[in-house]
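All protein chains but one are shown at their positions in the complex.
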Amino acid sequence: MEKVKLTIDNKLIEVEKGTTIYKAAKQLGIDIPVLCYMNLEDLGIENKPGGCRICVVEVEGRRNLAPSCSTDCAEGMVVNTHSIRVINARRTVMEFILSDHPKDCLTCAKSGNCELQDMAVKLGIREIPGQEYAAMSTYKMDFSPSLIRELDKCIMCRRCEMMCNDFQTVGALSAFKRGFEAAVGPAFEMDIEDSTCTYCGQCVAVCPTGALTEKDHTREVINALSDPTKTVIVQTAPAVRAALGEEFGLKPGTLVTGKMVAALRRLGFNYVFDTDFAADLTIMEEGTELLGRLTKHLNGDKEVKLPILTSCCPAWVNFFEHNFPDMKEIPSTARSPQQMFGAIAKTYFADKIKVKREDLVVISIMPCLAKKYEAQRDEFKVDGNPDVDFSLSTRELAHLIKQANLDFKSLPDEDFDKPLGESTGAAVIFGVTGGVIEAAVRTAYELQTGKKLERVEFEQLRGMESIRKATIDFNGTPINIGIAHGLGNARKLLEDIKAGKSEFHAIEIMACPGGCIGGGGQPLHHSDSSILKARTKAIFAEDEAKVLRKSHENPYIIKLYEEFLGKPMSEKAHHLLHTHYFDKSGKIEIS
Amino acid sequence: MTKYKQIRIALNNCGVIDPENIEDYIARDGYMALGKCITEMTPQDVIKEIKDSGLRGRGGGGFPAGLKWEIASKNHADQKYVVCNADEGDPGAFMDRSVLEGDPHAVLEAMAICGYSIGATKGLIYIRAEYPLAIKRLKIAIDQAREVGLLGKNIFGSKFDFDIELRYGAGAFVCGEETSLIHSMEGLRGEPTIKPPFPAEKGYLGKPTNVNNVETYASVPIIIRKGASWFNKIGTEKSKGTKVFALAGKVNNVGLVEVPMGTTLREVIFEIGGGIQNGKKFKAVQTGGPSGGCLTEKHLDTPIDFDNLVAAGSMMGSGGMIVMDEDNCMVSVAKFYLDFTVEESCGKCSPCRIGNKRLFELLERITKGQGTMDDLQRLRNMSNVIKDTSLCGLGQTSPNPVLSTLDNFYDEYLAHVKDHKCPAGECKDLMKYFIIAENCVGCTACARVCPVGAITGEKKEAHLINSETCIKCGACMERCKFDAIIIK
Partner (left out) sequence: MSRIKVKVKEKDLNTIKEICKSFNNEQGELINVLHKTQEHFGYLPAEIQEVVAQELEMSVAKVYGVVTFYSFFTMKPKGKFPISICTGTACYVRGAENVLAEFKRQLNIEVGETTEDGKFSLSCLRCVGACGLAPVVLVGEKTYGRVSPEGVKDILAEYNDK
């Protein structure tokens, strides 16, 4: 690789050709401020429009200032990142940006966690000259079941547009209009609810300002908790425990399962349960469905639909309903763990504790924003009463804990309640890309072959590559497995299936980078991909620490079937734990 | 005095030939240059000839055309493109339209020459949809050239293939910037991207692409025919050949002018343009459109070339030349250009998207008499930062009208800010209507016509205008038969 030598702030450095000034400066410990630039290293996600112009630096011999995020180093270059010219330009540009940005920081959902606010602090902005007569670009507010768009706060960093189009290939968002009026949103500035949005929440996860935030449901949860007539129970998704600690200053990757349970109990939930229980249940149902289809296929049944696709991820479900409705028979009919939990809680468990359905409130804590939408789907309601009443994101839970004056870090480690709080390691790994299929393989293998797995870890299914393939030997029968995270990657696998080119028997798909640990409801990663990796590690650590690591070994799951459901795919199981999908494409009708 | 005599290179055939008849063009040595290139010259020879001629891009920046071709020729690819930028967007410039309407084959021939030299077989003309006649004539010209084998396969019996298609602009000034133009041709929003990579490396559909404007191409065939040494004898040391200007505004003779580089502004405005209309006083000349600046009396004897204009705080641009007289307010002129930039900014980078809006707002305040001395300071700082930090040529030059008027007409700004007066009498908000008591006969016609009841006075006595209530609609002045109402 060719190298180039250059000087940055009087320090000499040699870097590979093609390295940007920003990255080279970083190697020297010089932190050039960036706003629109975003790079999730090793995930192939980069946003580099060179639009905000905050990262400009002075390059000797160049007429104007250079954006360091998108200017490559060159031999002999002399760069100054903090000359008066640069500092003045950076501040003036920041003043421009802030002059077109609302000043309601006190009540903004992003306050305290806002990259724009941090930048204003870093650059020492104390006033916006001429603000009193500066026009602001204004747009209508947009509320949806999962997210809120307040475009007045859009700074045109284009990160959401990049995630929605390049990474997710959802195409709900695009830059529209031009100049001062330009912003990013759906076609015709319609409500996001009317677009092809899947509510994956990745736009929210990368938005540096308060322009895109989750729909907050903490108020509803507090109301339920303070209602003496209600029994309020909570379920927590696996990815939450690997990230929640970050909101309280703990190192990324710190597992806080016990403290989280303690906090939820102190918040007043009557029972603290685990979505992991439902994840084990999912494996029983989905695994059985997989084996059923596989067996038919191996017996030469031409009608059977393969590959089977996982259906745990609600954004993914939305995605294929919009984009591949003709293939809606392929995904597993198993509901997601959140919904399985809700269905069991409001039947089996409600009966057990003798509480009427309408007096039982089920709250979920999810790393996800699409879960909010999923919870309110009509097919998951009984007489208008939803199986899951409200879904909170990891961030919202952190807010609740802070509001309740709980010193999170000093809370004791406590255990989930029984029976819906028991789970295996297989359920925990639902939180990372490849985890669902690995959990399914652990169970399907043993059920299919009748043999006991010597080693439950399937390293070949793990990793961060966008699309992964592995073949697992099921006692002489090779089973081809595909894994994709990110809907753009999922689309590739689906196109292959459509074209009849797919070699897979089963495919796991997660919408978010890294799986649920990178979900749209997680603590903001601020484009640091090492955080996602640390969370992944934590999930696998929790799996390893478990005594039981295969879903079918969960004693409470076994009991649930014995007492209530019968067997996997039974009629009752079908009724409560399976679903069907809808065609949401085809907006155009002939009049 | 023959120095300022016009020389026609780019406009060589305009008005002389029937642009819808290829025979006419051929009769005037048309396609001879292409034939010479293909049959007698290697691609390297052609590039050398263009380099030696000193031809610089006529679209604004003045980048040496030969060098551009050379870079594109050295980047290897299975497909390359020759693009003609005919999205003439400067308000007050119509040189390219005239060339396309008057001599379309010259552009086609030049593009083919360029294609031969850089190794491209496809040409694209990106033309404004608002130029229907130019589009029609180009289509005819392309068809005729194809018919006689001057476009298409095996041109002049050689192995060289070249064909040209039209692409339509859709009304975005920023598409004059070459990366924006390319994105627009690809069906995208015409937003610029950071250079490098330059189009010569990664252009249309990611392939090496040479982009020049109409006038640049129009100069190519004659350079090949008459030789680089003929061309480079015309003009100044660093700017060779001629430049077409669209002379407009307050001069007696408006229209297209093609003069050798090095001609002075005075020669163009006063000798060719015949001086200022109605015997008024020359005040300023704006060159370079929204990217350029306003030059004054003291610049009149500056020889026009790329570098001198930049040094004087303006630029060549594509060749708009608007003359202003004493009735034009320079703050308003700056505001006019900023209004244009605000509307045409693509919005991708913050200094251009927001900064220009702020510049416009400040200028508006000043023209309303609400500006402060601090505002003048901020105007300059914001202008400098926008120039220094904007992503593309649009934002990097958009403050030029402000900076050049601040430099050359600071007194006029001061008059607006300190005295709340517009010396040119153009800023409505700073004008007041008065009744000259001596002329007023007290007919009450003005009071009756005033829509806001700002005029009072007894019959047969001099009336008075209450300037607080007056909305400056001018109705009174129109009605007064005794010339008793004036604006100050």
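Observations on the model:
By written order: A and B. Residues from 1 in each chain.
Simple rule for what comes next: a residue touches a chain if its C-beta (ideal position, glycine included) is under 8 Å from a C-beta of that chain, and two chains touch if they have at least 3 such contacts.
Values in this document were obtained by computation on a predicted structure and should not be read as measured data.
Every shown chain touched by the omitted chain in the complete complex is listed here: A, B.
Screening B:53, B:184 or B:296 for touch with the missing chain picks out B:184. Screening B:167, B:358 or B:463 against the full complex identifies B:167 as the residue touching the chain left out.
Among the residues B:53, B:75 or B:328, only B:328 touches the chain that is left out of the figure.
What subunit A contributes to its contact with the hidden chain is residues 165, 170-178, 185-188, 190, 193-197, 318, 322, 584-585, 587-591. Seen from subunit B, the chain kept out of the figure touches residues 88-94, 97-98, 129-131, 167-173, 184-190, 205, 246, 248-250, 254-255, 286, 289, 320, 322, 324, 328, 333, 336-337, 340, 346.
Everything below uses one rule, namely that only the chains that are shown with their structure count from here on.
Chain geometry summary: the mean Cα position of subunit A and that of subunit B are 50 Å apart. For subunit A in complex with subunit B, the touching residues are 49-53, 56, 64-65, 67, 70-72, 85, 88-89, 92-93, 96-97, 99-100, 129-130, 133-135, 155-156, 175, 177-182. Across the complex, subunit A is touched by residues 172, 189, 191, 193-194, 196, 342-351, 353-355, 357-358, 361-362, 365, 375, 378, 381-382, 385, 387-391, 396 of subunit B.
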